[in-house]
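Removed from the display is one protein chain of the complex; every other protein chain stays in position.
Coming up: chain A.
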Amino acid sequence: MNWFVNTLGTSIGKKLMMAFTGLCFCGFLVVHLAGNLTLYGGKDFFNGYVAHLHSYGPLINVAELILLTLAIIHVLTGTFLFFGNLSARPKRYAVNKSAGGRTIGSATMPYTGFLMLIFIIFHLFNFHFADHATQTVFDIVSNAFAAGGYVTIYIISMVIVAIHVSHGFWSAFQTLGANHPKYMPLIQGLGTAFSLIVGIGFGFIPIYVFTA
């Protein structure tokens, strides 16, 4: 297995891990968003979805463990890449000017990533580790989003997620070697659409609950 570690340990190998885990998270976001949209169906519909999800029992625990492992790989590898890139240019330029290649998303990947990490921990403590014995998940959500502060934090966080995936999505395909003259424009378009759907889809839920 030495060859496997050697391959993944290189710069391209680390990038492949970022791309693979990142795309898995994109898949997770789709499922998570689809589930959350049941909130628009009202209290019973949403609690019904939650009950249905929890009826999978151990499968859910396995999925959580997989997500946690992917998250640890994504965050640790991203941190290694970030510090590696800093040391690859010990003396910075006095004047910096883009030639037009980078975007807001690409230029801020490590920072949006770090902010997302903080948000994810905050989010888990808000909902996942909340008291589930005396209240339904719908109660937890509507209590949280009754506070304007929470709504603001969540909206800002969703903008950050959208910025991260606006670059991450197509970048992952490029890293996996899937750059094709026929499909690349489509992949880039999909990436933009996906980041908008994620940002708006998740971002409107707190507003909806707050105003409902």
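We take it that contacts are C-beta pairs under 8 Å (C-beta built on N, C-alpha and C of every residue); 3 or more make two chains touch, one makes a residue touch a chain; residues count from 1.
To be clear about the criterion, contacts and distances are computed from a predicted model.
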Chain not displayed: protein name in its UniProt record ("Ion-translocating oxidoreductase complex subunit D", "succinate dehydrogenase", "(2Fe-2S)-binding protein" or "protein-glutamate methylesterase"): "succinate dehydrogenase"
Identified contact with the non-displayed chain, of A:31, A:156 or A:178: A:178
Contact residue for the chain not shown (choose from A:107, A:159 or A:197): A:107
Residue ranges of chain A at the interface with the undisplayed chain: 2-4, 6-7, 10-16, 81, 84-85, 87-102, 106-107, 109, 167, 170-171, 174-179, 181, 184
